[in-house]
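Right, chain A next:
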Amino acid sequence: MKTRASIWTVRWLVAVVAAGLLAILGESPSSAAEPILLGVSGPLTGSNAQYGAQWKTGFDLALDQINGSGGIKGRPLQYVFEDSQSDPRQSVSIAQKFVNDPTIVAELGDFSSPASMAASPIYQRAGLVQFGFTNSHPDFTKGGEFMWSNTVNQADEQPALAEFAVKRLGLTRLAVIHLNTDWGRISKDIFVKAAKEDGAEVVATEGFLPDEKDYRSTLVRIRESKPDGIVIIAYYADGALIARQLRSAGIKLPVVAVSSVYSPKFLELGGDAVEGIYTKANFFPEDPRPEVQTFVKAYQAKYGKDPDTFAAIAYDTVVLLSEVIKQYGTERKAIRDGLASIKDVPSVIYGRVTFDPQTRRVLGAKTINLVIKNGKFALWDGSKPAIN
Partner candidate 1 sequence: MSSWFDYTINGLVVGNIYALLAVGLALIFGVSHLINFAQGSVYSVGAYVGLVCITYLNTPLPLTIAIVLASCGLLGILIERIGLRPLQGRTRIAPLLATIGISLVLDQIVQLVFSAQPRALPSQVPDWRFVIGGGSIGALDLLIAAIGLASAAVLFAFLRFTKLGWAVRATAQDREAAQQMGVDVDRVDSAVFAIASALGGLSGLLVGMYYNNISPAMSFQATLKGIVAQVIGGVGNVPGAIFGSLFLGLTESYGIALFGTSYRNLFAFVILILVLISWPNGLFGGRRSLPPEPLTGTFIAPSRPVLLPFWLVVALVATGLLLPVVVTSPYVIQTLSNAWLYGMLALSLTLVAGTAGQISLGHAALLAIGGYASALLALDLGLSVLVAIPLAGLITGLIGTLLVYPAFGLRGHYVAIATLGIGEIVSLVILNWESLTRGPIGITGIPPLAIGKHDFYSAPAVYWLTFAVLVGLALLQRRLLRSPLGRTLRAIRDDDVAARTYGINPNRYKGLAFAFSGFVAGVSGAITAHLYSYINFETFTSQISVLALTMAILGGLGNVFGAIAAAIALVGLPEIFRVASDYRMLIYGLALLLLIRFRPQGLFGTV
Partner candidate 2 sequence: MTTLLDVSALVRRFGGITAVNKIDLAVTAGEFVSIIGPNGAGKTTLFNLISGLDRPDSGTVQFAGETVTGLAPDHIAARGLARTFQHGRVFANLTVRENVLIGAHTRQRAARWPALPIGAALEFVAALIRPTWMRDEQELLDQEVRDILGIFGDRLLPRIDDPAHSLSYANRRRVEIARALALKPKLLLLDEPTAGMNQTETAEMKALIGELKRRGQTILLIEHKLDLVMQLSDRVVVMDDGIKIAEGPPQVVRHDPAVIEAYLGHPTLGAAEKVVAAEAS
């Protein structure tokens, strides 16, 4: 028994050491002299790991382009990605790590509002920009003058979605199914208000929890409210699940989804069921804008797939910060001031980015109306849905 145990011990140890070595070797240093560092706090493991993975694609693409063309005044731009699992406990520690590392000039993230906003006091006190590029919680940038965000403002996005659903598609009785988090809830509230102003009636709102997978009973409830159109406020994975289950629930109503479903994953996970769904996007591969073309082509070339909203906003963010650093220098305070004064930075999502120095947010995200046709996102041709 004793020997058997010790054999296993040895194997365990070997496994651990091997894993550790692998990890260290994987980090092989390729750094040129004096890179400029951005700190990233976001989920690489845990239940939100997929979004962190998407961020990385956007960051890496932007850095390829920036460093490929000589970096910032000869210095390469790089990022240090610390996995927070979107857990406030870890994001707070990471914040301490970043603010006390003088080589970090600005911080990006975290993913969820609880994780980001728990760390905000630390960044604010230390005077390091916390750029929460997915934090739509209205109070995020109220955390202090160092909290900035270029996330698509729901005050922009939702009225546009309501306009699409009500005025363009002619839907009058809407049922809303939304993710019941701060983002989903705020989006829903703005949407409902805008839809009513546009003259439609909202006959049902159902909020689901992040971990849910089964929506069949929710959809029965929605069907009972007799809507003539369904609005989905969710990310792509949940959105695809809802679309599939709409079919098995026998609901054949027009469906409008927020731009967060704009992702090749939505098509992959949704299959046939997402055919005919209306959505919006902030960028589109056929969009002739040069920023979009540069981004989409390069993204397809590097990863062999289409980018989604998360990759685009991550890309935009790095491009924006590199521009700020170029113009205003690497000093932390200078970057904050630079964000307030920089004008018209090219952007995939916005076309041109200029911050409102009061709210520290950006308005005027581009939006395009799309419909899913033949398993692809296509520009909406103006045709209204056939009402069953």
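Keep in mind how these were chosen: all candidates are chains of the complex that A comes from, given by their letters.
Definition applied: a contact is a pair of C-beta atoms (placed from the backbone, for glycine too) under 8 Å apart; a residue touches a chain by one contact, two chains touch by 3 or more; residues count from 1.
Since the structure is predicted, the reported quantities are computational estimates derived from the model, not experimental observations.
Among the chains 1 or 2 offered as candidates, the one in contact with chain A in this complex is candidate 1. By the touch criterion given at the top, residues 5, 8-9, 12-13, 15-16, 19-20, 22-24, 26-27, 44-50, 52-54, 81-83, 88-90, 92-97, 99-100, 112-114, 117-118, 120-122, 125, 137, 139, 142-143, 177, 180-182, 184-186, 206-218, 220-221, 223-224, 237, 240-241, 244, 248-250, 265, 268-271 of chain A touch candidate 1 in their complex.
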